[in-house]
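Only one protein chain is missing; all other protein chains are in place.
Take a look at chain A:
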Amino acid sequence: MNACPERIVHLMHEYLDGEISREHELELKSHLQSCVDCQAHMHELSDVVAFVKGAAHVEAPTNFSQNVMARLPKEKSHAGVSRWLRRHPILTAAALFFLFMSSALFSNFHEEQQFSFTKQENVLVEGETVIIPEGQVVKGDLVVRNGDVRIDGELDGNLTVINGSKYMASTAVITGKTEEINEVFDWLWFHIKDGAKEVVSFFDKEETK
């Protein structure tokens, strides 16, 4: 048998794998007809396959499934959350975005605790109160932050009071809109409207060009 080329044994295995080509099969058959040793080898290999295939099917023990289920890790309370995050990446990104955005806005809200107002001519300041004196006319918008405003004269423009109150004398005249903003959400809304107005006015400018 040792005299026979390795190639013949290789062909035997090709045959057993069921992947032998027509030519190789013919080559193997003609060799086996003339070589008793290789015939024996081929027989033994076929017997090996039959022997191994004779193994009975083995079944899992009866309580196998229940035992597996009992061994599964108990779900931790945050597992549901992390699974949700994994399954909804876009919503997660959106939620994070809003979290950061709102935290930025809130911190701004608290930073802007200082008294401030739009510089206008003819305006008096007493403590944290902005006064438009009687008989005076202020042209343009007035924004007062963290302070009060008292209007005895005229305001030819919009008035916005953030975190403060406005007092109007009977002589007071405001030609534009008046807004008082005291809550965080009002303040947010004001920002949004302001942003929108800017965008609109930007487009208006573009058009007038």
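Just so it is clear, a residue touches a chain if its C-beta (ideal position, glycine included) is under 8 Å from a C-beta of that chain, and two chains touch if they have at least 3 such contacts; residues count from 1.
Assume contacts and distances are computed from a predicted model.
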Which of "Proton-conducting transporter membrane subunit", "3-oxoacid CoA-transferase subunit A", "RNA polymerase sigma factor" or "YdbS-like PH domain-containing protein" matches, in UniProt, the chain that is not displayed: "RNA polymerase sigma factor"
Contact residue for the chain not shown (choose from A:Val49, A:Ala94, A:Val137 or A:Val173): A:Val49
Of A:Glu23, A:Glu59 or A:Glu121, the residue in touch with the unshown chain: A:Glu59
In chain A, positions touching the absent partner: 9-10, 13, 16-17, 19, 41, 43-45, 47-49, 51-61, 64-65, 67-69, 71-73, 75, 79-80, 83, 86-87
